[in-house]
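Only one protein chain is missing from this complex, and each of the others stays in its spot.
Now for chain A:
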């Protein structure tokens, strides 16, 4: 149950799958950190084959170990079952809101939470302490089935943007809302709208033996990036990483077809050798005057207001100054 004593600093090297078993444990928690890095709403989309509650509990454990306040809204499993597997220090840190035992307040003993699920969520919107908060919703699917989708979206948005202090540039990073969403229960409408609201979206899938998490990061105003992690969850809700395949969002050029260079196989010469350049520079062009004459022509153009016409009459011109039309009778 005890995690091996390792120092997990920020400057870990990128692990390749070919390295030994001992070094594999260095990046144990790095995937969880990257999921929690952006803040805001984190969607965990699981399915029947690949369940997500263990990853949710791993994230809760990670947040609790970091010292954040953790609130859990339990709707699908009982409180005992949810707390199973956590050690006592983490269990004492969890604030559990139980909606499983008596969601509609039929027992009327006063133990049920006032206002139902919506009241609980709205109460969580007003923050109690200044530190970072993690709110785990187990599960978001249950909420979507019991409340209208627009109300859930508006409440989630209010939850993740809680900080109303003016001048706080990134209120979202203090709050993590982890929502577990079962993929088969909802149509494309609610899934699409929740994806658009979420900052980080983790989709669980995998091959026969290995689970994988495809993580999509939607930073605001930036291109989304994604990664795929292969992992397995240990009994103490630590995460054992088996590999990462980050898919870059930049397109790769196709390596098979090299770009065709249009300047090859030409019948004329595109480049000049040095001698040819010198010969070209020393060539006198027909209207290239010396610089003095250029200046003279240019300056004369500036100084004169009118232009002069220099005309030399040839033999056939009539230079009679009299009106040539005088002999016409009009």
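Note that a contact is a pair of C-beta atoms (placed from the backbone, for glycine too) under 8 Å apart; a residue touches a chain by one contact, two chains touch by 3 or more; residues count from 1.
FYI, contacts and distances are computed from a predicted model.
**Student:** Looking at UniProt, which of "Serine/threonine-protein phosphatase 2A 55 kDa regulatory subunit B", "Proteasome subunit beta", "3-methyl-2-oxobutanoate dehydrogenase (2-methylpropanoyl-transferring)" or "Elongator complex protein 4" names the chain we cannot see?
**Tutor:** For the chain missing from the view, the UniProt record says "Elongator complex protein 4".
**Student:** So which of A:89, A:126, A:207 or A:221 would be touching the chain we can't see?
**Tutor:** A:221
**Student:** Of the residues listed, A:114, A:130, A:188 or A:313, which one is in contact with the missing chain?
**Tutor:** Missing-chain contact among the listed residues: A:188.
**Student:** Which one, A:107, A:154 or A:210, makes contact with the chain that was left out?
**Tutor:** Checking the options A:107, A:154 or A:210, the one contacting the hidden chain is A:154.
**Student:** From the listed residues A:196, A:272 or A:296, report the one that touches the chain absent from this view.
**Tutor:** Answering carefully, the residue with contact to the hidden chain is A:196.
**Student:** Of the residues in chain A, which ones touch the absent chain?
**Tutor:** 148-150, 153-154, 157-158, 187-190, 192-193, 196-197, 218, 221-224, 249, 251-254, 257, 260, 262, 285, 287-288, 294, 297-298, 301-302
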